[in-house]
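Of the protein chains in this complex, one is absent; all others appear in place.
Up next is chain A:
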Amino acid sequence: MTDFFYLIPISIVLGLLGLLVFLWTLRNGQYDDLDGAAERLLYEEDVPRNDRPH
């Protein structure tokens, strides 16, 4: 049992990574327009837009 304890820090680090990625997407404004993102996929050309806030 104790042989597998090395998995604990790994799981925590992976969880932490997920948390950080979520915080980044939040800052990045990726949740501002969920419905729009779904539709844009169908219509938009595959070019970057120039209206990102940063």
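Observations on the structure shown:
Criterion: a residue touches a chain if its C-beta (ideal position, glycine included) is under 8 Å from a C-beta of that chain, and two chains touch if they have at least 3 such contacts; residues count from 1.
The working rule: contacts and distances are computed from a predicted model.
Matching "Phosphonates import ATP-binding protein PhnC", "NADH-quinone oxidoreductase subunit H", "Cadmium-translocating P-type ATPase" or "Sorbitol/mannitol transport system permease protein" against the UniProt entry of the left-out chain gives the name "Cadmium-translocating P-type ATPase".
Interface residues of chain A with the unshown chain, by the touch rule above, are 1-2, 5, 8, 11-12, 15-16, 18-19, 22-23, 26, 32-36, 39-40, 42-44, 49-51.
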